[in-house]
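As you look at this complex, bear in mind that one protein chain is not there, while each of the others sits in place.
Letters A, B, C, D, E, F and G name the chains as they come in the text, with residue numbers starting at 1 for each one.
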Amino acid sequence: MTGQEHLIHRYLRSSKRFPHVWCPGCGIGILLGALVRAIDGNGYGKDDIVLISGIGCSGRLPVYLDFNTLHTTHGRALTFATGIKLAKPKLKVIAIMGDGDASSIGGNHLIHSARRNIDITAIIINNQIYGMTGGQSSPTTPFGLHTASSPFGHLEHPFDIAKLVEAAGAPFVARSTVYHARILERLIGTAIAKSGFSVIEVMSPCVTHFGKWSGIGSAVQMMQWQKDNTVSIEKARNMTPTELQGKVVTGVLIDAHKPTFHEEHARISREMKD
Amino acid sequence: MTGQEHLIHRYLRSSKRFPHVWCPGCGIGILLGALVRAIDGNGYGKDDIVLISGIGCSGRLPVYLDFNTLHTTHGRALTFATGIKLAKPKLKVIAIMGDGDASSIGGNHLIHSARRNIDITAIIINNQIYGMTGGQSSPTTPFGLHTASSPFGHLEHPFDIAKLVEAAGAPFVARSTVYHARILERLIGTAIAKSGFSVIEVMSPCVTHFGKWSGIGSAVQMMQWQKDNTVSIEKARNMTPTELQGKVVTGVLIDAHKPTFHEEHARISREMKD
Amino acid sequence: MRYELRLAGSGGQGLVLAGIVLAEAALLDGHVVVHSQNYGPEARGGNSVSEVIISGEEIDYPRATGLDMLVALNQRACNDNLPDMKEDGLVIVDSSAVKKVLWGRVLRLPLQRQADHAFKDSRVVNMLALGVLTAFCPLIQAESMGQALTSRMPAGSLDHNLEAFRTGLSMGHDLASRTHFHEVEDATDV
Amino acid sequence: MRYELRLAGSGGQGLVLAGIVLAEAALLDGHVVVHSQNYGPEARGGNSVSEVIISGEEIDYPRATGLDMLVALNQRACNDNLPDMKEDGLVIVDSSAVKKVLWGRVLRLPLQRQADHAFKDSRVVNMLALGVLTAFCPLIQAESMGQALTSRMPAGSLDHNLEAFRTGLSMGHDLASRTHFHEVEDATDV
Amino acid sequence: MKSNRVLLQGSEACVRAAIAAGCRFYAGYPITPATEIMELMSRAMPKAGGVFIQMEDEIASLGAAVGASLGGVKAMTATSGPGFSLMQEHISFAAMAEVPCVIVNVMRGGLSTGLPTRPAQGDVMQARWGAHGDHPILVVAPSSTYEFFDLTVKAFNLAERYRSPVIVLADEVVAHTRESVVLPSAHEVEVEDRVRPSVPPEWYSPYRDPGTGIPPMAAFGEGYRFHVTGLMHDINGYPTERQDETEELMARLFNKISKDFHLLQWYDSYFEEGAEVTVIAYGSVARSALRAVRTAREKGMPVGLLKLKMLWPFMRRTVSQYLQSSRSVIVAEMNMGQLSREVKRVNQGTCPIHTLNRVDGRMITPEQILTAIEEELR
Amino acid sequence: MKSNRVLLQGSEACVRAAIAAGCRFYAGYPITPATEIMELMSRAMPKAGGVFIQMEDEIASLGAAVGASLGGVKAMTATSGPGFSLMQEHISFAAMAEVPCVIVNVMRGGLSTGLPTRPAQGDVMQARWGAHGDHPILVVAPSSTYEFFDLTVKAFNLAERYRSPVIVLADEVVAHTRESVVLPSAHEVEVEDRVRPSVPPEWYSPYRDPGTGIPPMAAFGEGYRFHVTGLMHDINGYPTERQDETEELMARLFNKISKDFHLLQWYDSYFEEGAEVTVIAYGSVARSALRAVRTAREKGMPVGLLKLKMLWPFMRRTVSQYLQSSRSVIVAEMNMGQLSREVKRVNQGTCPIHTLNRVDGRMITPEQILTAIEEELR
Amino acid sequence: MLAYDCVPAALGAIMNSVNVYKGWCKKCGICIAFCPQKVLATGADGFPAPGNLEACTGCRWCELRCPDFAIVVSTEAREEGTDEE
Partner (left out) sequence: MLAYDCVPAALGAIMNSVNVYKGWCKKCGICIAFCPQKVLATGADGFPAPGNLEACTGCRWCELRCPDFAIVVSTEAREEGTDEE
């Protein structure tokens, strides 16, 4: 049997009511599948994994999975994750955040986690909008887009989250989309295995709100949009900025080495004992 | 008469007690002089300028100057500055922040102001330490340095603030040192004149704390250190990463154009009226 | 005089908007009105409830105390809301989605089927419901409903919606003219 | 029995450390002790105050209520703290920095000069002061001070500081053997 | 009359009120159930010639609002519990620097993330005591769409009059319920503006008591250059540690409001005559209470209702009167008992006080209150 | 005895206590006058085999501490007013998720930035009510170096026992004063640890009441996989909106502490016998009060002192007794009158209550209190 | 009530079956739109239903992209299709 049926059901919490809470066609469920396959593929035990989220539609992910799961406050998932990682360095700590969660209210914790190089995998579900609260613009909403809070067009410029965390010091940064579910799964697997702060930006359709305001439309159309507007980093390297205009560049964007905070802390603690 | 005597006294608040509060040899006073000359050189009136600070030794700057001055909370200067700028777009709004103020507790406001491109000049007095609270490590403290809060050596990696705000979208980014007081003055003048979010990182010696912990020592030695370890961006472009190791690169690092938030807001307000 | 209506169904059936239109119409007719909606635990999915209270005087308590009318578009909505009915209240249900109604005064109409087939637009079910309801609600003028619809609906889809409303209205009038209620008709219907 | 001392001067003169050493010595001598320091409005610059209360029993109120001894290293420190003296308290001042003292029992010693000239280290003024003070404080043994200094000072500068302390001590003893106080000696000194 | 009646959500009334009161700056961050206010503001502000900005969080939102107010523009923000917690440091700053601003907290269910879509009144004490350090605060609580309008206008007026942050403590029911209301037209709304200095800049001290306790307030950039700080400060706004100056400032901060306590007894009283039992309620619970009291009166029970529209400063005067005239009092709140503690504090043992509390995210019903009344009268 | 006596700052005693109580995680951010605690922790934690981390702000600090506690490690943070305001959202989270943690607030002068280097007691009400939504909280207040040690140990024990955030409300005087003290040795310190589940993982429900009101707490990563959320949740930690589950959770959160009110009356009483006037004080003010009461007794005045060591839950029981036995009561605090409100609340009008307040950043002196006593007895 | 709408592998050549669990399916249409072989179509009840199952290569894209874990491909012999991402 190779069906995902068994794999996913090994990890879903049977006590939770399904179908899950997300809208029809929402990308978060696809990411959830990829995450489970990545964890399973890496061979981790369920007790090895801590899944931490902030608040948002994406924040609802951990509750469905049979790991150690923690649903924190809006924007602060990484602060709790930091405490858990340092208290129990053996655990694989994964933080799931929305774009608003991670880069609006939580932007500071994001860049500081990157700087400090805390060994956490940050999965940012970037749907370019606030899903949970009803379609307001987020720090990744494209300039000019009309949203529930930018009725005359968004006046602000979006973050390039990958670039931001790179500048802040993250040693591993990758980006993919839920359309590219297999690649996504592999990137997540690599990121979790990697020691240090790893960030994966996952482009994910918010069908209900981004679909409506952008005019892209249905789930299928939004997935199609992802398919049509994605360029791998390998291809992108040979493209001009003009050609790259409006494209989402995917793949491993940064892969470097840097000692992690808990390794450094363990070092001084060892020195203490000697 | 060309003496600074008259220039500075035109701007100092005579009602404040001098000498000012900063330690002997502290760089903040030198920055204050450069700031005043820059403002004067640009020909602004005193009423045109709002000087806003957070909390820290650097936060004590505005009170000495005869402008509209506001001493806010730790890390939040830019949020107040945003409100003032939008309420009175004609004013030249300058935020003075320490490295901890701007990039630790205030890091999120820094990157969002950059992203949004609010027309504010952010002057970050980077002494690589928390001066006011007594020499704890800050987000710019070098890896390995012993400080009041890293008694066994700092375990964290420093931000490159300029790189961070560039990645966040700031259209103008410059760096200088208080040793280079004249260049500093010109950079500040350019930054204030520039429309959009401009950031100037000013390397400034905290004689009392950084001097002590780094072992560099006295005010003179710290200024000498600045002199010896600074490379202009023009020179740096022709240097290898190894050559640049440990050097502070100064000059205008980024100078781009981007519409500012208040211009955009004014545009939609105009459209509203039509 | 206080008249309470509730529209209950699933999220996405447009019941909140229907409730607002109803409240607006009542306002046009000179009544004092309160509208509220139930936000479920999740912003999306789940059940949706839209409630209107119509009165001749200031409304103190802004929530239903005994429903004069309930429109239920699915079984769970029906079950959940029946306990809030006034003794002589009227229940209108979608006949295909709601099979069992333990209530005396019940009207069953194929609202969803009508929307899907006659209008080829499942979303107009709310308008059909509004139409039927108007036929049975003593306090609302059909004209006011039309006016309220006009002011609250996007111009593009107005005609389409108005048509659905009118269809509902005539379904309602039609039924009204030939309905006799007998007690707990569903008791045997379990 | 409650004995209160205060060391007052400018920030950077090492008075906080001196106070801690004093308190530590008193502890070694078996006393109950409280030390507090005054943090001025600014962490740096400005005046600095270090206060020690020595007692044979539990100390309730941890701040001075009447100083038995004041060491003042500059004029403002002297002026500001005189009001807190006990009637028969002893005031020790640096003779070059404090010109005017409206107090009866005053000792004037060239502490800063001694530090600058004899020790070529202006920073040992606190140790000199400690020495003098020890000579006049009935509750502190010089040996305990030595022990406290040893435990609280960095090893590198210990000898240097101990020497200064001893110099202060003998200055104090010397003076003690020949001092007679007359009331408000400074009254004419304005 | 009919033509003036409109169907409005509480949130819509709040936004209209803000604009009528002169608000021209809104900074906010979305949060259920206060998001509507932000969204409506994003449309309304540019139309009114004001500025709307969505900030990165609630800390930044209040910071920006305070900044705008220092720039001379009336400013507000709106949030709910979690965001309100984040705003506390800046509430303390606004109180210290005496910067007028209005903060709407649409209370939702539970502690922490709680029950985001459900009503509660769990932040009543937080509105008074949430920020560090002693300071006075003004808090109003609407119970209907009309009152949300009325009290928002008044909140702006209070903010301007007292140079103080003012909190509008609404609840989810009040914010989300749509009601038919007649709102006053623009010229009928009474608007107060901060007193601006009349002296020349050279004479101006931004924190000098002009006798009223409330110093005139200049805007930045209009010739009056002055200093504003969250540190303890002297009459010129410069930091001070002096005892006399500190004492004077603290006394003035409290007195500027306490001197007007008698003007700040905002309440409605129903069925006062002969009431042996008084129900005390505020916000949406007052609606349930009114219904319960009506029903009780219809049944001949001697019951009255005291609906509080201003929660802080607590109206000791008014409440004491009712405590004296009533045989017993019932305080009904959607929390574990918050304002009832104040009622008890001012009671001094004379009148039995019964509390009726509910914290499951549901409104207190008229039946619950009626039952409590019946028990009191049994 | 002499050999065990050490000269310690309050902050040092606090840090030693934390380590003795089993704290092995500290996350913090510097702020006067709590910085010493952080700095001492930066040395002490690695030595004790624990972890020290300086976070980017106070929000992150408490977040990290709560995270570490969920990882099974006792954790704390320390701050002062402005930082304490920023921690409120996470205090509410810790209360909801029932995560033990200790928060030290070294109170400093004034609202906002205020008087950073000076003492105050301005955050007493904030410690109880600063966070949104109803929840109980535990707050202790040391008055000396010894008590800072003792109450910090007890704070950890309370946190573990009740699965609750616990606040140690110190003031600048207590934190900075050095005193000769004899501290208990490591084995003399009584340490409580959270109850861990004894059932197999399959049976474990992290929020099921075992009868005591306090569910056993598993650590993450030890075989008990469960869900933790700030939303209203059922016994398994899963979000719920159900009325019965919400009610049950809220009731349990409050009852787990209120059932033990009688165990939480922590105070010291001095000169109780025949006291006609009782001074009530806490923190460093209790030291002034003790001196004043001693002096008064020496002068033959019938005065006693009630020093409160636990501020919240407010010890109604104990205070009521003193209110009944005294002819009048003086509540002395370095604020505008905060705990005195509670004394008034429980008083029910029987005993005149006088308040003695000071907010200029200076300690209340024994003379001030003595004067107040003399006035009472005149 | 709702059950697997299981289309078993055909006899012989075709070894794959594509199962839709209607209880969880939200009819988003993603599986239908992005099946490389156009195996799936919208059924009369609005749920996806395999049309020409013979064409199914067992690539599992339908399954991987279903946001609701409502579709499962069972394949015994064939390899999963290569990425077409």
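Convention: a contact is a pair of C-beta atoms (placed from the backbone, for glycine too) under 8 Å apart; a residue touches a chain by one contact, two chains touch by 3 or more.
Not measured: the values here are computed from a predicted model.
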item: Touching partners, among the displayed chains, of the absent chain; value: B
item: Among B:L35, B:V178, B:I192 or B:V249, the residue in touch with the chain that has been omitted; value: B:V178
item: Positions on subunit B where the hidden chain makes contact; value: 1-5, 8, 12, 18-20, 22-30, 33-34, 178-183, 207, 218-220, 223-224, 227
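Basically, only the chains that are shown with their structure count from here on.
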item: Between subunit E and subunit F, centroid-to-centroid distance (C-alpha), Å; value: 30
item: Overlap residues in subunit E, where contacts from two or more other chains coincide; value: 32, 46, 56-57, 59, 82, 89, 93, 112-113, 115, 118, 229-231, 239, 241
item: Residues of subunit G engaged with two or more neighbouring chains; value: none
